[in-house]
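Here's a structure for you.
Missing here: one protein chain of the complex. Every other protein chain is in place.
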Amino acid sequence: MKDKSIAAVMEKANEPLRMREFPIPEVKEGCVLVKTLASGVCGTDVHCWRGQVKMPLPMILGHESVGTIDKLGTGRSADSMGEPIAQGDRVFWVAGHPCGKCYGCVVLKDTTVCSGRRAYGTSYSCADYPYLAGGYSEYVFLTERSFLFKVPEAVPSEAAIAFGCGFPTAVKGFEVIGGVRPGTSVLIQGAGPVGLSCVVLAKLGGANPITVMGAPQARLEMARRLGADHAIDIAPLARPEDRVKKAREVAGEADLCIEASGFPGAVAEGVELVRANGRYLVMGVFSDLGPAPVNPSIIVRRNLKLFGSVFWEPRHLHEVLRLLALYNDRLKLEDAVSAKYALENATQALQDVEALKCVKAIISPCAA
Amino acid sequence: MKDKSIAAVMEKANEPLRMREFPIPEVKEGCVLVKTLASGVCGTDVHCWRGQVKMPLPMILGHESVGTIDKLGTGRSADSMGEPIAQGDRVFWVAGHPCGKCYGCVVLKDTTVCSGRRAYGTSYSCADYPYLAGGYSEYVFLTERSFLFKVPEAVPSEAAIAFGCGFPTAVKGFEVIGGVRPGTSVLIQGAGPVGLSCVVLAKLGGANPITVMGAPQARLEMARRLGADHAIDIAPLARPEDRVKKAREVAGEADLCIEASGFPGAVAEGVELVRANGRYLVMGVFSDLGPAPVNPSIIVRRNLKLFGSVFWEPRHLHEVLRLLALYNDRLKLEDAVSAKYALENATQALQDVEALKCVKAIISPCAA
Amino acid sequence: MKDKSIAAVMEKANEPLRMREFPIPEVKEGCVLVKTLASGVCGTDVHCWRGQVKMPLPMILGHESVGTIDKLGTGRSADSMGEPIAQGDRVFWVAGHPCGKCYGCVVLKDTTVCSGRRAYGTSYSCADYPYLAGGYSEYVFLTERSFLFKVPEAVPSEAAIAFGCGFPTAVKGFEVIGGVRPGTSVLIQGAGPVGLSCVVLAKLGGANPITVMGAPQARLEMARRLGADHAIDIAPLARPEDRVKKAREVAGEADLCIEASGFPGAVAEGVELVRANGRYLVMGVFSDLGPAPVNPSIIVRRNLKLFGSVFWEPRHLHEVLRLLALYNDRLKLEDAVSAKYALENATQALQDVEALKCVKAIISPCAA
Partner (left out) sequence: MKDKSIAAVMEKANEPLRMREFPIPEVKEGCVLVKTLASGVCGTDVHCWRGQVKMPLPMILGHESVGTIDKLGTGRSADSMGEPIAQGDRVFWVAGHPCGKCYGCVVLKDTTVCSGRRAYGTSYSCADYPYLAGGYSEYVFLTERSFLFKVPEAVPSEAAIAFGCGFPTAVKGFEVIGGVRPGTSVLIQGAGPVGLSCVVLAKLGGANPITVMGAPQARLEMARRLGADHAIDIAPLARPEDRVKKAREVAGEADLCIEASGFPGAVAEGVELVRANGRYLVMGVFSDLGPAPVNPSIIVRRNLKLFGSVFWEPRHLHEVLRLLALYNDRLKLEDAVSAKYALENATQALQDVEALKCVKAIISPCAA
């Protein structure tokens, strides 16, 4: 077993990540040391790197990762669902840790609104124990609090990581709204990992038609491959009214509209595109980019239901892996991983994701 | 039986209503002729009169009324719930008529989004049969399509009409959101008939604390009488941030926020006042007064649920009358009727309601 | 236009149906005369014929039928969803008529529990106007109260009728429970039209695995063709404990169990097969065949949810036709029609259905 790990460290916003070496802490009771196979480069990582998210520095980014177990602390013989685990097994771990004792955790029983929530790759500085918390690192050290799930044998690691945290985010959003049923018409705003995950869930659930609005072409192409009946390129549709008009022409009224774009203005447009008594799931606008001009009289007169949804819980990742075990044979999500970077090229990965150059980018610190 | 009826007619927007006489049509099979005891003056009537609502003229306004049965057509021996009715009985009728064959009526099974919805007092011109459709009239002629419910013996007519269509509107809104439970904290924006009805429903359901924001003082006083724990006068709180700050100080975070104000901006404020995982019922902004600057990142990060709700169905009026039969002994809603007008003073009633001079105004075309 | 119609009439329980001729009433305003292409032979028809269901005689059976419009009364230019209709168009009509004024219809807004419900083919004697109410007849006369939907061009009539009233029954049941989501494990008790419709809905919704328990082999074979992962023949499993054991071995615990068998005992077994926090949809046991020994401590200790569901409403038939338009290309439900009978052989059809000789039997009074 190695006692040191190389990681790509963000020391200052907007500056290239620096390769640094860390001592690997002792793998005590309940802890797990994993060798990182693949760590997704999430849009949030870009926001972090650009200084738009408050976080302690220095930081090893990377909050959606798959790795092989290098060493198990005593007492850790099973994953969070009781599946036996051993050295060499592939696992996907949950980056977020709730506090377990706030109003959200206890009374609302919803750790996605935990007021003391911390997450690997976004809230633990690598200056502090256990140092190796983010996925842009050869090794990641999981403390005894971490949930982790074995990746099913038949599921390629790249399929598991393909939409990263976007997939469990979408699973949780679908749970919040009660899902779709066969024949539900769905309009999805945004073709990034969250939007594409919604295409998968909508398609598996028999929704029809499924329309995606987004950019660029490569992502729309992936949307079509995953089952979208229509994919609207928003590049030439500069004005909100153009987008609304086009969406109506192509998709008609939607039983369900999903905002997975990250742009506040999308919400104002989406409200106009939902059918009477329809539902609107808003997941993308996580960062506070200010208000959008929403017309509440539409919400009233059409009996609309809007559901915000943020983050996800361990069970949603469990569901992702279960769905992949059942359906990845035909989904082949690994095809969405369109760019792979060595650890030392992590900065380039961030830049490429920012420029929307890839459907999904991953960093591969270690070979399998 | 009389064969003519006097009614107050709106011939042109903004002009005084004119007293005119109409022939009473023959009371054919299934129809009912009622003598109007009390017709509420709804805020919507003011919007109609001010020309802000598209409607055919000339029009007899009045869509929330109680009257005594003057004549029953053959085959009408029971109200819409099977209660026997006879000449002299007091009834409350449903003004709205759905088309019964649109997507809303058939597929959504929700007549509140019927695309062919028409209503007595807002969509039937008195130039056409059955002429006497609005409540600002001595007699109202109910066709065979009309739902009507007997007013329970113990319920004063003025209690039944006190919050007019605002009460079933609130009942339907509460149905949409799944109601409150004991201990739910509720913040209500608006102290008109809809807002006050929400106070009643919240109080009956054990909500605590109940906070109302509105104006003027007489309405806030009524809110307190009905059980509001706090009533915030918004008159001195000119800016949105002042109102949000004050509401937070007084009410903390609300498990449930209810918009019953009619002002788009209230929605932007309300979104900031709901607790994580909380609900926001938006009912007041019926008229299209343009957009409000809503911040969707709050909706996302707090997992908020927003529910628009418009109109109501016959069962909601049935529930209103049932609740009054059970609880009006202690509610004494008749006390909310703070101004009564003879039919010939209907124009004055509209002006006084517009000026918020009364908690609730009614027109009494006929003595009981 | 013909002025007479031949029909197969049930004059007495258990006796052969008799071919009789009826005058066709005048097609007045709002009415529709249809020429019957296919009328399903439902298990309920057998119960009716065996005298197990109270009904007025003489009766033309047949409550699930597709026909071509022969004549439209004035004012009927569209189906119940506003689709234009004309002579020669194929339509599927709703047999049931709610009263519209009972507690169920008005307060519960659910016509499936209407206390005055009547239906073509089960409650209108052919001794009374409009005589031609049941589908075992060359012509059926639809009064102005009847809901009817155009059959989409691409959907074969036999696909539309393949599971008869079982399909909208299943659609309504799925609505009641909130449907399935991708990955939901489903166990279906019964392989008749309702059970097979549930296979279709579960499969379209991504449920996995789907297990059906039933008989005979032909129906289990159809279940497999429609997407069931497992089909358990209950013929050799005589005792409840054998069936429970086998189901557990094959399907494990079910997130959702569905009773579509008609046998009270199935409910006692099903309760043992649902996972903790799981749902149990009970639809099959319509006829009162007495109690079953259900163990309530299982319901309590596993937090089970049981949902009874009876009948359906027009919108559920609309959804059936919409789903067929979308998915019958791959479902090919017409293949489930395994036996077709001329009108004069209707008695034989009833006997064959009783003996479970067919997956689905239809009577075809007229060629298309």
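Labels A, B and C are assigned to the chains in the order they are written; within every chain, residues are numbered from 1.
Following the convention adopted for this analysis, a contact is a pair of C-beta atoms (placed from the backbone, for glycine too) under 8 Å apart; a residue touches a chain by one contact, two chains touch by 3 or more.
Just so it is clear, the structure is predicted and the values come from calculations on it, not from any experiment.
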Revision key, fill the gap. Answer key for A:V53, A:M81 or A:L289 versus the chain not shown reads A:M81
Revision key, fill the gap. Considering the complete complex, of A:W49, A:F147 or A:Y341, the missing chain is touched by A:F147
Revision key, fill the gap. Of B:V212, B:V267 or B:L323, the residue touching the omitted chain is B:L323
Check your understanding: From the list C:A13, C:A235, C:L289 or C:A355, which touches the chain that is not on show?
Key -> C:L289
**Study point:** Where the missing chain touches chain B, by residue
**Key:** 174, 178-179, 181-183, 201, 204-206, 208, 319, 322-323, 326-327
Revision key, fill the gap. Chain A residues touching the chain left out here are 78, 80-82, 101-103, 106-109, 147, 313-315, 318-319
Revision key, fill the gap. Residues on chain C facing the left-out chain by the touch rule are 103-104, 108, 110, 112-113, 176, 259, 264, 267-268, 276-277, 282-310
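To be clear about the criterion, only the chains that are shown with their structure count from here on.
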**Study point:** Chain whose Cα centroid lies at the greatest distance from that of chain B
**Key:** A
Practice item. List the centre-to-centre spacing of chain A and chain B in whole Å, with centres computed as mean CA coordinates. Key: 45
Revision key, fill the gap. Multi-chain contacts in chain B, i.e. residues touching at least two other chains, fall at 103, 108
